[in-house]
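Below you'll find the structure, written out as structure tokens, and then a few comments.
Note that one protein chain is taken out, while the other chains of the complex remain in position.
Up next, chain A:
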Amino acid sequence: MQEMKLETNNKTGRFGDFGGQYIPETLMSEIERLTKAYNHYKDDPEFKSELHDLLVNYAGRPSLLYHAKRMSDDLGGAQIYLKREDLNHTGSHKINNALGQALLAKKMGKTRLIAETGAGQHGVATATVAALLGMECEVFMGKLDTERQALNVYRMEMLGAKVHPISSGTGTLKDAVNAALQEWTRRVDDTHYLIGSTMGPHPFPTMVRDFQSVISKEIKEQIVKEAGKLPDAVVACVGGGSNAMGAFYNFIDDKDVRLIGAEAAGKGLNTEQNAATLEKGRPGVFHGMKSIFCQDDDGDIKEVYSISAGLDYPGIGPEHAFLQDIKRAEYVGITDDEAVKAFDYIAKEEGIVAAIESCHAVAYVMKLAPKMKKDQIIVCNLSGRGDKDVAAIARYKGVDLHD
């Protein structure tokens, strides 16, 4: 894995004041075992070579870094490169982390994987690696999300996973995490909770970031080879923050590279209906970590909203909270409307149907590129493909699709 870059990322998993292990005692022994196992295997040559083999021969890495020339010309500014995580097996960056954690779980003697999922991308990735490694799999998904991502539910079931629709709370990603944590508490002996983002108690934010950091490692090699220099900006969408952390990580020490995360501003930052945690939230402790959360006046976690099931989470990974705090990364809000426009734009301009999550990043690139010079470079992480979103986008535009 990557070396630790931030001095603050010590053994208790702190990023400045953020991070930590705020989790019930019933899970702490397991968290200790997991931390120990991860610290051992991340440097184990055999583990690294097995994972590398899976990433190359099963997931299809390295993913392409594609120079989007039509988009660059049309926007008339910076050269835009798209990191094609959408071309990975299962159609998103989620497979990187799912393979890493499942392999680790297998080494720990686990036979069963549980996972939360929002848009279904992480659930599909987990169901896929469970099938590949011969493990049982159960996925927790908000009921609302099972409805707006019905296709992914069926995919997971085809892969042999059991999907539990969760109707408590808002029936979205946050409630799926609650349910998965409860299930892990109930049954921990044979079960690994394969958290899909850079969130939760230590070691998850660090471990997931390490497994995703292959994205920025490749970007760096690819862009230097292609353009002979580092990019001026890296842009990625943020929900919990895993694809962005993966895309940012190896650039953190390259101070001239701007790191920009696009959050879901839903129906607008001035409305109640958004999921822009870093712009609208405040520090708190939830889901095992100290970070930034959208909360009401009395410290209860707020309902958040986004057109994207993968971004409507009321929190953010602790390392992002830290990067914002030390002003190393910037976070901007992108509305539903802007994301849908970007969805159409990149399809028509480049022939790429990208996930509505990733289109939040594309939408910001559309604003940023024209303000930059032609010899400057933006890398936009296309975290996933958009097939799953076609029906929802049609609904959003009021188009009635008949199968």
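Rule of thumb we're sticking to: a contact is a pair of C-beta atoms (placed from the backbone, for glycine too) under 8 Å apart; a residue touches a chain by one contact, two chains touch by 3 or more; residues count from 1.
Definition applied: contacts and distances are computed from a predicted model.
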Absent chain [UniProt protein name; select from "Tryptophan synthase alpha chain", "Anti-sigma factor antagonist", "HEXXH motif-containing protein" or "ABC transporter ATP-binding protein"]: "Tryptophan synthase alpha chain"
Among A:52, A:69, A:162 or A:187, the residue in touch with the chain that has been omitted: A:187
Contacting the left-out chain in the complete assembly, out of A:79, A:128 or A:295: A:295
Chain not shown: contacting residue from A:174, A:280 or A:320: A:174
Residue, one of A:21, A:126 or A:335, that touches the chain absent here: A:21
Absent chain, residues of chain A that touch it: 12, 20-26, 28-30, 32, 168-169, 174-175, 178, 181-182, 185-189, 283-288, 293, 295-302
